[in-house]
Structure formats: structure tokens, C-alpha cells
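Every protein chain of the complex appears in place save one, which is left out.
To keep things simple, chains are lettered A, B and C as they appear, and every chain counts its residues starting from 1.
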Amino acid sequence: MKINMHFGSDNHLVVHPQILDAIVKANSGSTCAYGLDDYTKEAKILFNKTFGECETYFVGNGTAANVLALASIVRSYEAVICTKQAHINTDECGAFEKYIGGKLLTTSKDDYFLFPEEIEYWVNKYKNFCHAVQPKVVSITQTNESGRIYSIEQLKAIAQTAHKNYLYLHMDGARIANAAAYLGCSLKEITKDIGVDILSFGGTKNGLMFGDAIVFLNKNLAENFEYIQKQGMQLFSKMRFISAQFIALLQEDLWFKNAKNANEMAEYLVSQIKIINHVKLARELNGNEVFLELDLNFAKKLQEKYLFYIWETNFKDEKEKAICRFVTSFCTTKEDVDLLINEIKTLPFYAQFL
Amino acid sequence: MKINMHFGSDNHLVVHPQILDAIVKANSGSTCAYGLDDYTKEAKILFNKTFGECETYFVGNGTAANVLALASIVRSYEAVICTKQAHINTDECGAFEKYIGGKLLTTSKDDYFLFPEEIEYWVNKYKNFCHAVQPKVVSITQTNESGRIYSIEQLKAIAQTAHKNYLYLHMDGARIANAAAYLGCSLKEITKDIGVDILSFGGTKNGLMFGDAIVFLNKNLAENFEYIQKQGMQLFSKMRFISAQFIALLQEDLWFKNAKNANEMAEYLVSQIKIINHVKLARELNGNEVFLELDLNFAKKLQEKYLFYIWETNFKDEKEKAICRFVTSFCTTKEDVDLLINEIKTLPFYAQFL
Amino acid sequence: MKINMHFGSDNHLVVHPQILDAIVKANSGSTCAYGLDDYTKEAKILFNKTFGECETYFVGNGTAANVLALASIVRSYEAVICTKQAHINTDECGAFEKYIGGKLLTTSKDDYFLFPEEIEYWVNKYKNFCHAVQPKVVSITQTNESGRIYSIEQLKAIAQTAHKNYLYLHMDGARIANAAAYLGCSLKEITKDIGVDILSFGGTKNGLMFGDAIVFLNKNLAENFEYIQKQGMQLFSKMRFISAQFIALLQEDLWFKNAKNANEMAEYLVSQIKIINHVKLARELNGNEVFLELDLNFAKKLQEKYLFYIWETNFKDEKEKAICRFVTSFCTTKEDVDLLINEIKTLPFYAQFL
Partner (left out) sequence: MKINMHFGSDNHLVVHPQILDAIVKANSGSTCAYGLDDYTKEAKILFNKTFGECETYFVGNGTAANVLALASIVRSYEAVICTKQAHINTDECGAFEKYIGGKLLTTSKDDYFLFPEEIEYWVNKYKNFCHAVQPKVVSITQTNESGRIYSIEQLKAIAQTAHKNYLYLHMDGARIANAAAYLGCSLKEITKDIGVDILSFGGTKNGLMFGDAIVFLNKNLAENFEYIQKQGMQLFSKMRFISAQFIALLQEDLWFKNAKNANEMAEYLVSQIKIINHVKLARELNGNEVFLELDLNFAKKLQEKYLFYIWETNFKDEKEKAICRFVTSFCTTKEDVDLLINEIKTLPFYAQFL
């Protein structure tokens, strides 16, 4: 399928040319394995510059970044408070439970946003009650799983409530770049400055080939992590090829440019969609994920040409409707969006599709 | 350090140019994520051609390949029979025990080679005894951890004894290419044909950037593996970049050419070392790992210029001696070896080093 | 505290005299350890008579009975469907997640009763989706955690839906005796006959000292259980003292008499409470757990003399109200209930309590 037909996910795409260049350039000379190379040293320094004092380790992917970050804090009789739709709860095949043995305590006010009062609910419910797991960490996803972004105020309130209750704050940052671009903040301002203790910093959705960073903003938590990383099957021998990518991503704010383009293309898509009668914006747009409400049959027809995911059906008792997700990326162009819009406009919309 | 100064390990080296080319070429167009792309499809077909009927999955590294391969067979009350120096026992930070919860039953006749009668020892010792773990798998490493290679006859005897006792045979093939090149066999002849059930097929030491293959030669064992892979934090989104590497490695026998060069350079190194008085070959050479017995102080002096590992000291009650490992690779040249030999010859050898 | 002041739980009470007698009588002569004794043999035969063809193993307590029963079926990438308030989800300190590594998928229609359509919801939601755990077992609690009892029809519907979807049915039977007594059924009729595959059969709440039985009604699932039991730290050396208790409990239907008395005393308590103005029955009574809605301050005052638990506060926006649980048992007498009722009647009820 041609690249501009893919709105399925930002990890369906190519590696950003500058990232690939960095990989190619790193392919010269011998280095020590397992992270004892100069690329990794340089990358760690860059993380310090970007986030302030921190300890950084590189692992293979987002699931590993979430699970091993939490494994460094949580004992099996402890728990992580998160939303029902948190990636760790729904999309990692139980990796958290398998690896850590702990429990995820999910919140109920909203499927995607977590609220401070829900932290207190779980803390108080089980306090000193040995028949139940004890909350130890709050984990939030920024940008969250519905493409929405916590404001600085929301983040601060969550961090304060977590810390007041002696809980650590973990952030799943698979799309944190899009959040920073949206909020107009630096990466430090939406993590360390608001009180995040550990960050899973993802790059694959923003142009990397593979590799995620676990950033211990609270450096005490990094103690012994090298053993957790190795035992967790996430210590790569030719580490320099992960580190080189992160250097390219953080240097000269490539992460920001990539995220900015993705967000802008999503905004452009929404602006164009507004004039089409039978298509509705299903969720408020924050970052680079556009959720549209389409007629189910129409969506299926459109899928013959375009790749995107039907996210939800059978909502609001309307069986004929579908919420569909369209994701833009660092390499989406205005022309790509125009072509999609044109297809939506010209593809006949009538009930006899089935 | 210059590339030809590195005899530390074959994973200290660059990615083979043809592998890197394959990665660069794969960076075009969008594909589905998580292995549902055409590169992965093609790579799996190539594994079938290479190994005969099999199911193949790609994971991040060798530890993951070993642990998840075994996780597909072993329940926590079961055990894996292996040698004391098996990589899973000594070099994976307890990843097997952590992830599977089972036990490694180590053999004692030799630290590196496993013998059929030792399989029967463990099977009989615990048969139907509910107070002890039950053997389920035999795991051997080919090339083994001392650089030695099992003969076809040895492999067959192990496989037969394993199967006769209802055990599966797993092979840790981090350096299997060197073994095949040494034995003059195809990959199929030293795995499927002798009765290996699951193979961890490593490529990083033979020119890959990252990624290992778990090859289910006994296809029944692959059932449900996609869940094990995802839960095991080893399902990579941009999978095509692993698959493309394996295509390049298996196509036109690049794996063989790489291994052959590494083995030949090791042989050449040994041939040149024989004429130096104070250096002895410590272990019989099979593949690409040369173990030399050096004076400890001399070794330390040599390490100022060359990277290699001191493998063992304090053996045979000779405190002044060290067994040192020199690993050659696909990119080692005769000139590299000559320079090393020259250094060994010209570096003064006297007791006053300290 | 005197025995008749305890309405806290049916496991706060003494061991039934006949059970204790059985223990004392078993204390004669030597026997083999770890279940290879005649008492255990006899007890297993009695379970066959009681439940029809089955395999039975004895463990230490209810948490162990639930976790190891499920451990015999569930792999870590699989899941158990249960209600939000299932004991395994809320009262076992995450033992399921720790020991099995799998996930509990909770239902939302009711906190305590599970409905067939919710099984299908979870099955369909994740079918063949490797990013999520795969449902394997449905677990229900009979009598459930709110003291309510599934009807035979409800049980059959659940069993059918589970089996149709290739799921096993587990029953947490910590208070199953009360359910059988309430429904007027044999133990077999509410387990094997309706399609339960594995039963955790508890006795501590019905007069035992310690020990639970895992009853594999589907005998295939018992394969290898002796290893799971030992590894699960639940193989007791002097097993005869558990087995002897179960013999006494099943012989001459002691289990039924005990449960019947408990249920009848609960009914009597409810009948007497109805005439008191400021006390309301908070949940329909089925077995031996009476949930009363009391004024919170009144409840606290009553607790100075009686032991019972405040189950819930802050419901229906009435901060001054509390749902309190009073549990009757095999040894509760009419006089005990009358004394409690009298106390409730005579303890002044006014708002100035605080």
C-alpha cells in the first residue's frame, strides 16, 4: 500500500531519514557491547540536558519500557492505579501482571483521563488492609489512549495527590512528543517539572526504528536497574544503534518538528472534515489522532482503499455507526490529507452499501 | 578503538553492509505493524526453505529468544536440563527463572558439553516424585560457550535420548552459523534433521543489527506463541526492520560466508600463534573463538592496546596464567590477525610486568 | 469476647465438635506423609460419592484453593472472567496475579452476580487479538460475596455460555454448603450436574479447623496437579489431619446440618429485625449473611458490644448510614440472635451519638 494511504498508526510508517542516517553513520568501528559505548554515553547526556538530572536506560519497545519502569518500583503485593483504557491494562497482553505479579487498579470516572480524587479512593479503600494489594504508583498516559492530552494543571494535580499519598508517578509517553507540541512546552516542563518520577519515552511513533527510553527523573529509582533490564530481556548487545537514534531525535529538536507536523496534519484533516455532512468529529482533537464518526458501511468501503482502524461500534445504540481512528505522522503531507478528504467526499454515501 | 583492535566479541562489531543495505531499502512505504507486513511474510518463507517446515517468530535478542522459546514449552514445575556454563544458566541474569519460574538442572561431566547419560540421570532421579521439578526440555548450545562444536553424532545421540524420555530438544544457536560452517553442513542438517524441536537462531554475532529468530521446527510447539511473544515484551511494531535483516542473512548464504570468514580467521590466528613460545592454545579450536593461555601480566599489558577478555584465572594452581578469549568475525581480515600476532611477538615478555 | 457476641464472620468460630473429634481420633499410629495415608484415600472416595467422578486434592486455605485450581488451567497470557467483587479480585492480595501472572477480566452489570452475556462480551472483545490476554476460565462464587445465591437456572446458563466459548467454569465454594442448603440441592446438583469444571470447596466457614479441597469435576484438568500443589506450597506433611476433617464433614451430611442451622439463624435474625423501625434489610437474604442498613453512629455504638463488620458507607449519598454484615454460623442459637435483637432494640437510637 502506498505510504499516503496509511492512517492506521504512526508506527506503520518509515523511519525518519535523519534517524536512519544516524544509524548508518553509527555503523563504523567497533564498540563495546551492552551499552558501554560512546553513543550510549552521549545519548544519556542528551537526556540529562533535555529532562534535567535523570538516569536513562534504553529498551526495545513500549511494552518493555512500561513494564520494566514499573518493575523497578512495584513489588508483587503492590499496585498501580491507572485508567481502564491504559495501554498497560488493555494492550500489553497482561505483561504487567506476568512480569511484576502486581495488580492494576483501574479508575472509573473516565475511560481515558485519570482524576486525582480516584487516587485517593484507591489509597483509602485498601489502607493497611493486608487482604488487598497496596497502591504504590500512579500511571498516566500522555497523550492518552483516546488521543487526548492532560493539561499542565491536570498533571500537577495528579502528581501532587500521588506524592501526598506516598505514590510515585509514572508516565507512559509513547506519544509524549505530540503532547509537548500541543501544549507548547518543553519535554522537561511536562515531566520533571510537574513531578513525574519515571517516564517511558517512546520514539517509534515519532520516527524511530525501534527502542524506547526509560527515564528515571527520580534518580533513586534507577538503583539496580541494570539487572532488571538484563533479566527483563531488554539489554541489547549492539546498543549503539538505539542510542544513535535517540541522539538524532533529541538533537536539534527533531522530536518536536516531527510531532508538530503530525499534529498540524491532524488539525488540517479535522478542518477539512467539518464541511462534510455525514462525517462527525467523535472526540475533541488534541494531538495526532483523529476520531471520526462514520456510517459503518461507509467506513468499510473506505477501508478498501485506506488503512485506518474502526475503533468502536455499537455505541449510543446506533448499530450503523462506527468511530474510526485516523493517525497522522511526521511524514503526512497536506496532499495526503487532501486525497483522503477527496475520497471521503466522492465515495458515494448511501444505505445500500451492504 | 579501531575496529581491528577488537577481539572482544563478535557483537562488538558493525552491522554487515548487506544487512544495513537491506534495512535502508526496507525504509520505504507504509506497512502494517507488529509483523503483519510483507517483509516478515517473506522472511518466514525463507526460514521454511532453510530449515524445512517450521514456524518462525522474531524477537529482540538472544536472551529473549532463549527464554520465550522455553516459555512455550515449560510450565513452572518443569525443568530444563543444560550444562553448568549454558548461557541461560550463567549469562542471562536469571531471566529463565524469573520469566518461567522453572528450574535449570545442570550437568556435571563437562562444563560445556552435555552428554546423553546425564539426561537419563536427571529423568530417573525425579521420575514421578512430586517434591521435585520434572525435566521437560534438554537445552544445548551450538557452538557451545567454550567455542566448541557438537558433532552430528553427538547431536543425534542427545536428541534420541531426549525424545526417548519424552523431552524436547532446544538449541541455543547464538553462534550456530559458525557450527554449520565448521561441520560443513546446512543449517537444516544440524537442527531439524537431527531432531531439534526449537531453535534460538541468533544473528547479531554474525552481522545483524538486532533481532533473533525463534524457529519452531516442531510446529506444534508454536501454538499460542503470538501471545507469549507479546506478553514477553518482544513484539516489535516496526517488525519489517528485523525481518529484512534475516532475509538478507539467509538469502545467498550470507550467514555462511560470514561464519566461514570468522572461522578461517580464527584458524589463521591459531596457526600463527603456535610458533610463539610463551603462548599456548588453551582449548581446541572449532569455530571463531580462540582461547589462549597467556601470562596474566602479559595479557593485561596486551589489553592496553587490544580488546579481548580474560576468561579464567587461577586455574591449575598457576596464579600467573590467564585464559584469554579472542573472537574473530565476519569482518576480521588476515591483516588484522597479523597485526595482533605482531603485537604479541614484539611486546616484551618478562615477569617484571607488575 | 463471648462466642455469641461474634457475628463478624463464620471463620471466627470454633471448630465443630465432630470435626475436632475426628482430628483427635486420627492422632493414632503412624502414616505416610504428604497424602499417602488411608485417611486421605478414604476422603477422596467420599468426594467421589458426594460429587460423582472427580479428583480431589487438599490444600491449606481458600486463597490457595482458588489460586491453585486456576493455576491448573490458566497460562499467564490467559484470563479469568469474574465479577468486580469476586474474592480472587478483591480479597486475596493479588495472589492470582502473583502466582499465575494472568489477568482477571471483571464484569460490570452487577458487582456480585455474573451474567452469561458478559462472558461473550469479553470473549468477543479480544478474540485472536494478540495484544490482549485470552479468556480461558469463568469463575463464580457460590454463595457470592454479597451473600446471594445463584439459582440452578442461572448456573446452567453461565456454564453453557462458558463451555460454548471453550472456557472452563470454576466455582469458588467458600460458602457452597449454605447455597446447597438454601436451594435444597445436593452438592453434586449445584456443581457437577450444572457443568462446573473445578470447585474450590471450603470448609473453614462451616466448622473445619483448616483445609480446603480442590475438586476436579473435570478430571482431565487434574493432570500434574501434584506438582502444582507442592510447588504452590500447599502439600502438607501430616495430611491426614485435613482429610479426617473432610471425612467428618461429608459423612452423615454434617456439612448440610451446619449450613442449615446457619441459614435458619440468619432468617430468624431477619424476621426479628423487620419490626425495628430504624433498621432496614439492605440486601435480600439468601444464605447466612445478613446485611442491615443502620445509622452509622448506632452501628459504631453496637460494635462496642458485638463484633460485626461495617461493609459500606457513603452510599446513596447518605453519609450517616452504614451497611453492616452479620454472619450466623453452625453454632449460632436462637438465644444468640434474641440477645442481639434485644441489644439493638434497647440501645438508644438518637442522632447525638457523636
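Here, a residue touches a chain if its C-beta (ideal position, glycine included) is under 8 Å from a C-beta of that chain, and two chains touch if they have at least 3 such contacts.
Keep in mind that this is a model prediction, so the values were computed, not measured.
S.K.: Could you run through the displayed chains and say which ones the absent chain touches?
M.R.: Per the contact definition above, the missing chain touches A, B, C.
S.K.: Out of A:Ile228, A:Leu269 or A:Leu285, which touches the unshown chain?
M.R.: A:Ile228
S.K.: Of C:Ala22, C:Cys54, C:Ile73 or C:Cys93, which sits in contact with the chain we cannot see?
M.R.: Checking each option in C:Ala22, C:Cys54, C:Ile73 or C:Cys93, the one touching the absent chain turns out to be C:Cys93.
S.K.: Just name the one of C:Lys84, C:Lys238 or C:Lys301 that touches the chain not displayed here.
M.R.: C:Lys238
S.K.: Name every residue on chain B in touch with the hidden partner chain.
M.R.: Against the left-out chain, chain B lists 76-77, 79, 90-94, 97-99, 101-103, 130-133.
S.K.: So that we can see where the missing chain sits, which residues of chain A does it touch?
M.R.: Interface residues of chain A facing the absent chain: 34, 75-77, 130-131, 133-134, 224, 226-231, 235.
S.K.: Using the document's contact rule, name the residues of chain C that touch the chain not shown here.
M.R.: With respect to the unshown chain, the touching residues of chain C are 1-3, 5-6, 8-9, 11-15, 20, 23-24, 27-33, 60-64, 67-68, 92-95, 98-99, 204, 209-210, 227, 230-238, 241, 307.
The rule we apply is simple: only the chains that are shown with their structure count from here on.
S.K.: Which chain lies at the heart of the structure, taking centres as C-alpha averages?
M.R.: Going by the distance between chain centres and the overall C-alpha centre, it is A.
S.K.: Quick check: how many Å separate the C-alpha centres of chain B and chain C?
M.R.: 52
S.K.: Cα centroid separation between chain A and chain B, in whole Å?
M.R.: Whole-Å distance between the two chain centres: 35.
S.K.: List the centre-to-centre spacing of chain A and chain C in whole Å, with centres computed as mean CA coordinates.
M.R.: Once rounded, the distance between the two centres reads 42 Å.
S.K.: Scan chain B for residues touching two or more other chains and write them down.
M.R.: 227, 230-231, 235
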